[in-house]
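Heads up, one of the protein chains got dropped from this complex, but the rest are sitting where they should.
Moving on to chain A:
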């Protein structure tokens, strides 16, 4: 019990220390790695105070703790020294005063696979930061505010090298996975026969509308987000997200093409999506009605063009047939076809 209190007190001072250090020099990269170190030590301390196993690097014999240790060994040799100094309680902690959201403690006090990786932590912070975006915009302030909601110090923003870019990309990935879930669910319904398959044009329209509606809560600040995505170092990631989203939509729309159609369809849908997004930014009609009718018109354009292309092709073929017929007739008339 005394050891537990010692550990908690040490954790609190450590975090206080890190916020003092972090405040004046958040931009300095050396300091940010220091923040990272402090943050991770704080994290580790929190979890050490919950664990029933001493977190020394060699002692884990049971397999359930190896993931925890492997992860930490791989990334934190520098903080091992610090953390081992604060080697504290080994009895399971019943109360979790600082981190109410992260009680991974189960009955036996084991960590196992419930331990959080850095990516999961980052994603939790960014998700929490989203609610501050209308207030602070897509920026480090929003991330810091999000971190504070989770009970972490705002110094933990040092983890995010790309800053606001991280936040925007996280949001986009989140929207894409939500869209994929919705589309997969609809697909399953159709497979089970519980729903009618939609026509391609309707499917595309609804998918794009669903996806764009996810931006509505953040529509005021969305231009800022788009300009962040256009920064050179963010372009590869944003293109990747865009292309995987378009690929998903076409896959669930039933596209199984394996030739140039694959590229054409995705290029067309990307164009439709991007232009509709731009229109949405400037739309002030109620519930964005203008945007949805713009989307409707663009999809109609594509459908019309596909059918015109088919018509042109069949006309072309008919014309060629006509020419061949005319050529054969001419040959007959001039007697070239006869064998002498």
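In this section, contacts are C-beta pairs under 8 Å (C-beta built on N, C-alpha and C of every residue); 3 or more make two chains touch, one makes a residue touch a chain; residues count from 1.
Criterion: contacts and distances are computed from a predicted model.
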Undepicted complex member, UniProt protein name, chosen from "serine C-palmitoyltransferase", "V-type proton ATPase subunit", "Myotubularin-related protein 12" or "5-demethoxyubiquinone hydroxylase, mitochondrial": "5-demethoxyubiquinone hydroxylase, mitochondrial"
Among A:239, A:312 or A:327, residue touching the chain not depicted: A:312
Absent-chain interface as seen on chain A, which is shown: 247, 251, 256-264, 267-268, 271, 301-302, 305-306, 308-309, 312-313
